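Omission of a single protein chain aside, the complex is shown with its protein chains in their original locations.
So, chain A:
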Amino acid sequence: MAQTDERQEQAVSRRKFLKNSGLVLGGLVIGGVAGSLLKTQGPPVPQAAPAAPDFNQALMYFTPEQFRVVDAATERIFPEDENGPGARALGAAYFIDHQLSGDWGFNARDYMQGPFFPGEATQGYQGRLKRREIFDIGIQEMNNYSTSKFGKRFYELEADQQDAVLKAFETNEVKLTTISASGFFQMLRASTLEGIYADPLYGGNKNMDGWRLKRYPGNQMAYTQVIEQDQFVKMDPKSLRDHQHG
């Protein structure tokens, strides 16, 4: 246990260092050149508190730069406030990253055969791009728009500037040639909500705190005792993991 405590302490001091040195942006350690600077600051330190290492919080699809944009955007869509944690603390961007790396990102169960024609709005998505490609373009365009409008990348902007960028995408004020700006925004918004409220097995809804926010009981076996009750019945949520191991 002594070793664990020591490592925790190291992790904490590392975070403190990073914060004080301005190398943390939006709760995230920046990599590249700045990252290499860290190596001169003493012995190697673990990435996270080993008491509860979350091995799920690593990138399967996004580049670190893409992750920063998505992580910042999800937090504006569902911000931390007096009600409780926001999308960032709940791991929504990790959820999106993990989803894009699999079937959903590849549109594996969608009809993707040609020929491709632009259709009526009532005919649904008719593009040839896969979701991961839409995210690639959308994220790049968010940075482009942020840079041209405010001189900084999306995740470097102030919160109200980030909101303005998201709004410009939502309302198609941003003119894009390859994808629909509002379509991308809707996908981002929908997947943020998924990342907040899907079972934690997918990498979001950390500690089921998304469900706690909404007082959702998760995966319970039965509500026969609750169904006729007048008063609201609050219960601690259960996850699919609880179900398997419980």
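Heads up, the rule we're going with is that a contact is a pair of C-beta atoms (placed from the backbone, for glycine too) under 8 Å apart; a residue touches a chain by one contact, two chains touch by 3 or more; residues count from 1.
Note that in this section contacts and distances are computed from a predicted model.
Visitor: Considering only the chain that is not displayed, what protein name does its UniProt record carry among "Carbohydrate ABC transporter permease", "Alpha/beta fold hydrolase", "DNA-binding response regulator" or "GMC family oxidoreductase"?
Guide: "GMC family oxidoreductase"
Visitor: Can you tell me which of A:Gln126, A:Gln140 or A:Asn172 touches the chain that was removed from the display?
Guide: Final answer for the missing-chain contact: A:Gln126.
Visitor: Among A:Val70, A:Ile134, A:Ala168 or A:Ala198, single out the residue that touches the unshown chain.
Guide: Touching the chain that is not displayed is residue A:Ala198.
Visitor: What residues on chain A make contact with the chain left out of this view?
Guide: Chain A touches the chain not shown through residues 76-79, 81, 83, 86, 103-104, 107-113, 115, 117, 119-126, 163, 166, 170, 189, 192-194, 197-199, 202, 210-211, 213-224, 226-230, 232-233, 240, 243-244.
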